[in-house]
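A single protein chain has been omitted; all remaining protein chains appear in their positions.
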């Protein structure tokens, strides 16, 4: 069992045109920066990217959008991104907006082997169009399907060579649920340690869900909305 | 906000005859020992107990069975328990056996606000009788409903006064999913600490799911199958 | 008439001891500043945090610690971090006691529109659809009329909906209103110096006025 790769280029080597990728992170927080850089470098195209947000013009998935590598984005909020907006308005980019909780729970469903889940989010709105509605105990729910993605790409704080992952603060966000949902899951970590160095009680993503892991480099960890209070 | 109770008797004071309880633990591991003792002492009856196992004759839920406090057990495996067997065969006790994963996932469903989930467990068996079967991607699944329990009673290793819980080793088992699933959740802990003493990244059950917490006493932590190897 | 701060102050009075509260972006975020000191409230940020604290002091920002608006924040003692599935799990399971969010329109039967304007760039609903579909207690913080002077309290919403039959209370610069289960905006309080007549004129949906309408107490 060797899950350890030496860098992002090697870890993503078999991702090809037209694939569907789950990408962890919320805003610019907890993004798999190294893998995104490698995907941009590799130049593959026609990707379907499932990620809560689409980055900004010059960071995160925005970098892939700029290279026109993305055919379709599935997100809950696409934020401030001029290139994104241009491609969307020109019809170059297809966008499917889905509620954030639905996005998370469709990942959970995939990771937990549940083909579909029920959520009230979107009942009575355009999100419900074409979907099965079902009433339980007097309340309507939409049936939403588990994601079916080729790769999940996530960022953790620490990981061991068996693929066990630990996240830090709100950089956890979508990473654990996406890590569970990929057919192949690639994790980049700030610190890669030996088995036994992580406390078994404190592992957020058990290694069984992680197929490849590498120590990332040069994390920028950009802040999208730096907000402070006076001292 | 005061969630801290001084002991089990106070924490369970309003559990009454006929209620449905979720009880954490797997075998005799991670059992809410103090609450079980208090329930036995209180002598309430006609309870429906949802718990993976039914304890042994003189420990765990077995103590409640001995007092004939349980009307119905919902479990995946009821193990070695002579009194249980006697009550079952005499018709005093109703038993619903459900697959262990279904038990866990019906708790998860309640804790995550999902009215129902789909699982392949039990398709083609007597467990499927009377249940909706649905095919997704060529595979049949049963629709199973979220539990609807009055109280969840769990045992954790450490907890803080805001109800945040940390479990130890395999004593985690059903405790976190049951903690999420109760209308009212009572947690007993070996160590009760102040807010800020637990690392926010390492909390297994966030306090929002826990309504009452107390420091338990005199944990026996009995071992059901002591198994060792020669040195 | 209230300014944004006044709206936030008035909403803060709806928060009770022990509440877990989710605050949306905009005026709702300001509410945190006016929660009385004598009650314990835990703020949920749907990106995966319970126990959100104030913004950090300059130089103490941590890129890994942000709120749902992507702002740098701090965590209070007793905080807990969790993933997005659990975050919306606890929202769907109604463990969050109160959700406060902004709106473009609210209808007299409690429908809300706050995510999309046809013809404009759509940024997405984020977590709003999940929150409004699940919360048992939703307060909308908004202006009573839009910039064109048109009422935002309508017989029915004209914009694409975020959720249906979900808004319970509305606080605007003019008034506090309940949305009645059977439909209709029930006027509860007037903002200081605002007349019932002004509120009537600014409300396009069915307005229910019973008895004397007191002025808000913001003391």
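Odds and ends about this structure:
Order of writing sets the chain letters: A, B and C. Residues in each chain are counted from 1.
We adopt the following convention: a contact is a pair of C-beta atoms (placed from the backbone, for glycine too) under 8 Å apart; a residue touches a chain by one contact, two chains touch by 3 or more.
Treat the numbers as computed from the prediction; the structure is a model and nothing was measured.
Shown chains touched by the missing chain in the whole complex: A, B.
Of the candidate positions A:20, A:100 or A:164, contact with the hidden chain is made by A:164.
Take chain A: the residues that touch the chain left off the picture are 1, 110-114, 160-162, 164, 180, 194-196, 200-201, 203, 206-209. Touching residues on chain B toward the chain that is not drawn are 26-30, 52, 75-79, 85, 88-89, 97, 99-105, 107-108, 119-127, 157, 167-177, 204, 221-231.
Note that only the chains that are shown with their structure count from here on.
Summarising the inter-chain layout, the chain whose CA centre lies farthest from the centre of chain C is B. Taking each chain's centre as the average of its CA atoms, chain A and chain C sit 29 Å apart. Between the CA-based centres of chain A and chain B the separation comes to 33 Å, rounded to the whole angstrom.
Between the CA-based centres of chain B and chain C the separation comes to 36 Å, rounded to the whole angstrom. Residues of chain A in contact with at least two other chains: 105, 108, 119-120, 167-169, 172. Residues of chain C found to touch two or more other chains are 49, 75, 81-82, 85, 88-89, 91-92, 134.
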